[in-house]
Structure formats: structure tokens, C-alpha cells
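Every protein chain but one is kept in place in this view of the complex.
Right, subunit A next:
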Amino acid sequence: MECWHYVEVTKSGQPILRENEKDILIEDKIGLYHGKNRIKNRQSGRLFLTTQRLIYVDDVNPVKYSVCLELDDIDHLEYSSRFLKRSAKVILFLLDMGNLKSGGQSTSKAEGPINEVSTWVCPICMFTNETEGVLTENTFPSPICENCGVPLVYEMTMNTINIIDNKLGNSDSNLEGSGEKNLNACPACTFINHALIKNCEICGARLPNAKIRSHNVNHEDSRVLIELDCKLLRDKSNKNSNLEADFVQFSFRKGDGLLFSQALEKSLEDIKNLRQKNSFNEGIVSINGISIGIKETVELPYLEKRLNKFGITSLENSRETQLANNDILLSNALTDLNQLMSLANDIEKVFKTHMKNETDNLQNKPSFLIDREKFYNKSMFLNEIAREIFQFVITEFKSEKNDDIIMVTLVDLYALYNKTMRIGMGYISPSEMREACGRFEVLGLTSLKLKKLNGRVLCLSSENSFDYINNQIIKLLEDEPGCDILQITQTMNKHSTGTSWTIGIITEVLENCINKGEIVIDEQLSGLTYYKNDIWI
């Protein structure tokens, strides 16, 4: 049961991803099983495969019932295809939590790959080798001697094996008492996180000891309530054993899910590969001035020491070459410095713009990328787009005072949405947007509706927004008769801070008022002005 985690989901039913997390594939109509039993309330939803998690978003109540599964917890998977009434399933075998707890550190496999180094002496050539991890009898494949290339035979080298714990050596000075186990250092950026955190606060990478940690703490997330649907009567012990089941299943009610299982398998593999790779300081050239790998070949001489020539001319010559060399060196240094400065400027610029963006939209950063290629068919894509548009409109046009009054023409929304959300992923077409907006009702997003104003302009609006803006305009014209549309727009937007009523909307509402006879017009050379109709009723 501990494998299920709580996941944050937006009101429109889209998961909020972590930093550095990317989504890969989405599958519709999924049911969840824990062990062999159905999980209650989680039998129809969408399944998101991301680079870090499998996220189940429930169709009925996305905020409450959505759960996720860390890809790190998955050992391997099996795919079983559709057979008669049985729908296709992916069976995920989880890593054994219990084993991890007790034996996780003794296996040389994955945990903390850079923490420990074993040294051993080759029995053939007596060369002292260093191997990452802890060497045991079971280490497979056996490390090979760097000097003579003969693989290690454990029995023969047993005595010489010496295990050095790097971490212990480095850190006992600055953190005593907390114990080295609780040092939750990020394998990617070395930031030492709080002991209970599972993903690095700085870079979002999965922390290596997350599993052990969560197990040690043994806290239960109250937000995740898993109830199994046991159809068959079983005795208690049997039921308990079910709770401890080490596999979960995803059932594909629609479609065969073959593609999904392949994608999942691939991402699992990727994760495993990534884990074995030394992930930080990748592609580095030098650390603290000591170069690694490629050595600097050309060294510029400061002084020509070899004076194998004689006489004053040769001395003068050598002096000149020396000066010339110094010049080259100096100018090289200056260009380097200039480059460094321009780089620094660039970084500063990026930082500044980023800071500005951060402060601008602190709460609504784009959480989720919707890419056409991730969807099997257009309908699913549109559903997802619809959700995103809904969320976008809700957050973008929400005013502080009346957060339920939203009205925006589809044309404006189209431009805004494509410019803010779709850059880099391909714009959606107007007809797609139209169709997506039409799907709100089906997706249970009822607070916004597609309306046709004056029989010609399509608008996305909340229930009472039209009357609201109508009354506002009439009130405004009562106070200040003879406003033109610009003044109306300005005054309307001055009053309400968050929402901006676009000129398109106001034009349409005015048009509607004129048709109803609530407002009369005065046409001059300078343009149209509007008056409240008090006389001709």
C-alpha cells in the first residue's frame, strides 16, 4: 500500500508535475488494481506516464482520488494482452520494500553509487585497484584489475579488500549527531536536503535513499485512501497478505495499452541507466584548475631559457620574441576575460528576466505540456486541451473581487492561449479550440460555458457574467452619460483590478443593450457615444 502516493491535481484534472519532470504518454480509461484486487473509486481515469512517475487521475473526482506511483519503486513489468472479457493489463512488480530496508546497503548495486570505494590488491600483479561500491562475494560482474586485466577472484583477495566510506570522511566534521544516514544529499547537485524529502528541493532529482527513508519514517499519507474491492470472501490472513502484495496492475478498459507498456518499459530502463551513470559534473573540463581528461597541449613560455645563441643580436632577438610572446599571452588573457564578462552579463540578464517572470506569475507556472504526439487520437488530445484551456482561463482571468465572473471572446482567448501556453509545442487551430471549448460540459467543467453573443461572437463565460457586465455598463452610463467605448473600457477595467474586460466583449454587450433598447447612441464625426435610454421606453 505504501507504493501509492498523493498527487497534486488542478481543478480541471491535470496533474501538477515536479520540476524537471516531463510527461511522456497518456492513456485513457484505466482501472487500478493492487495485487489482484480492484481499488475502489479508481476504476476509470487517465494514466500519465512521466519521466518520474505514473500518475492516475480519476475522472470522477480528480482532486480526491488521484494517486501516483514512483517509477523508482518499480522493479519490472509484464504485459498481458486482452483475452475474451479480460481487458489488457500491465502488471508492475514493485521492488521489495522490506528487503530494501534491511539489505539495501549491503548490495553493491544501486544505492549511493559514489558513497563507498573498495580497494583491493590484485593477486597476480599486486596492483592496488579501486572499485566503486562495496565488494562482497556476490559482486557481479567481478571487477577487472586495471593493470593486468585479470578479473577479481573474491576468495584470493578477501584479505586485501579495504572499504572506504567517502561520505563518512567528508562530512563528519560539519554534521555530527544527525548521523550520516540522514544526510540526504542529492546525487545530481549535491544539495543536502531534509531527511524526509524524497525529491531534491533544488533540482527535483529523485534522492537515492528516498525509499529507505520513507520506509524508516513509516508515515502514512492521509490524503491517499486506498480501499480494495474484495469480491471474494477470504479469511483475514489471506487479506493481509493481499495488502502486502508486491505487484499492482493497470487495466486498459479501452485500447490494448501495448504502446503504453512499451513506453513504460523504456522509461524504466532509462531510469536504471541513469542511476548507474555518474550524474554530476558531466562534461567537465577541469576542477579547481586541475584539468581532467584532455590536457592543455600548448604552454606559452614566459621566458626563453634556452639561450643557445651568442652575441648581442641574439640576445636582442630572444628579448623580442619574449616580448611578442608576452603580448600574445596578455591579449589571450584579455579575450578570455572579455568572454567571461559577456557570459556573466548574459547570465545576469537571464537571471533578471527570469526573476521578473517569477514575480509576475509566481503561482501559475505552466505545469504540464500537452504534445500532440503523446495522444493516440484527436479526441483525447482535445480533451486534454480543453482541460488546459479551462485552467488557463480560470487562472488568467480571475479577478480578486468576483472570481466567478469571467467572460472572454474566443478570438482573444485563442491568441492568448496560443501565445502563452503553446509556444514550442505547435499551435492549436481555431477549430480545435472551438471543439475543445465545446467539451467542457462532457468533462465536468461546468463553471464555464460557450455562449454566442448577438448570434455571432463566441464567448467563454461564466454563468452570470453577462448580466453583471451589462448592469455595470448601464450603471456607468447613468453616472457619466455620453461615454465612448474607450472610456467605458477604461472605467470598467479601473474598477475591477484583476479581470480585464476586452474591448471585444464590451462592444458586444453594448450592441446587445442597443438591441434591447437600454442604451441609445449619439453619432458624431468623432465617433459613437452611448447614453442610457431614459426617454423612449
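In the analysis below, a residue touches a chain if its C-beta (ideal position, glycine included) is under 8 Å from a C-beta of that chain, and two chains touch if they have at least 3 such contacts; residues count from 1.
The criterion applied here is as follows: contacts and distances are computed from a predicted model.
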Protein that the absent chain corresponds to, by UniProt name, given "Vacuolar protein-sorting-associated protein 25", "Prefoldin subunit 4", "Translation factor GUF1 homolog, mitochondrial" or "serine C-palmitoyltransferase": "Vacuolar protein-sorting-associated protein 25"
Among A:L84, A:I312, A:V442 or A:I535, residue touching the chain not depicted: A:I535
Candidate in contact with the missing chain, chosen from A:V117, A:M380, A:I474 or A:V520: A:V520
Those residues of subunit A which, in the complete complex, touch the missing chain: 482, 514-517, 520-524, 529, 531, 533, 535-537
